[in-house]
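Could you have a look at this structure, given as structure tokens, before my questions?
Note that one protein chain is taken out, while the other chains of the complex remain in position.
Let's look at subunit A:
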């Protein structure tokens, strides 16, 4: 594993080992908090902190961790980081803390984090473990943000691009007023043909529908790539 590149490991975490669409892990927070773009993004950041912290610590301690009690130690390390992020969110992002609620403490039992600790960080040096942590986290954030944006747009008809209290969408429009004009024009032309917002998308069934469609797309893309590879190797499909 030592000769794998840092970037390569990151990309593997996003595409080939995407925690949500490919490994199908950690679905509980994915389905519950992705009612909007901002919630998904906030959850993704909290997760990234824990994922990176846990991967680094487990990897650093991997020669010291007695195999018999490795799971309790993983949990202890993960718990520490989760409690930290929980306290930090409460103090510095009270709105986000309120919206994410129970799902931040629940990162403790997020199977992605403990899965990476057991399957990767415990067997690899620190550097690749960091890459793995970044890759998996980015894959997770992409999944959350995709789901959040799609559900928010289909369910409410708008998307608020808000990153931790900083409204990116508003900022872009303020700097380039022309963009708003274009968006309004496009929406104005399309609106008679668009269906009204479907409430179901921001409720639990909407989460399942969206993730099913996204997983299907991911699977199709993966299969296409594999078929191409096989054809290149001379198989006839």
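One rule holds for everything that comes next: a residue touches a chain if its C-beta (ideal position, glycine included) is under 8 Å from a C-beta of that chain, and two chains touch if they have at least 3 such contacts; residues count from 1.
The rule we apply is simple: contacts and distances are computed from a predicted model.
The chain not displayed here is annotated in its UniProt record as "Electron transporter RnfG", chosen from "Class I SAM-dependent methyltransferase", "Electron transporter RnfG", "Ferredoxin-NADP reductase" or "Methytransferase partner Trm112".
Taking the complete complex into account, A:77 is the one of A:77, A:112 or A:131 that touches the chain left out.
Against the chain not shown here, subunit A presents residues 35-36, 39, 61-69, 72-73, 76-77, 79-80, 83-84, 87-88, 90-92, 94, 98, 101, 122-123, 152, 155-156, 197, 199, 202-203.
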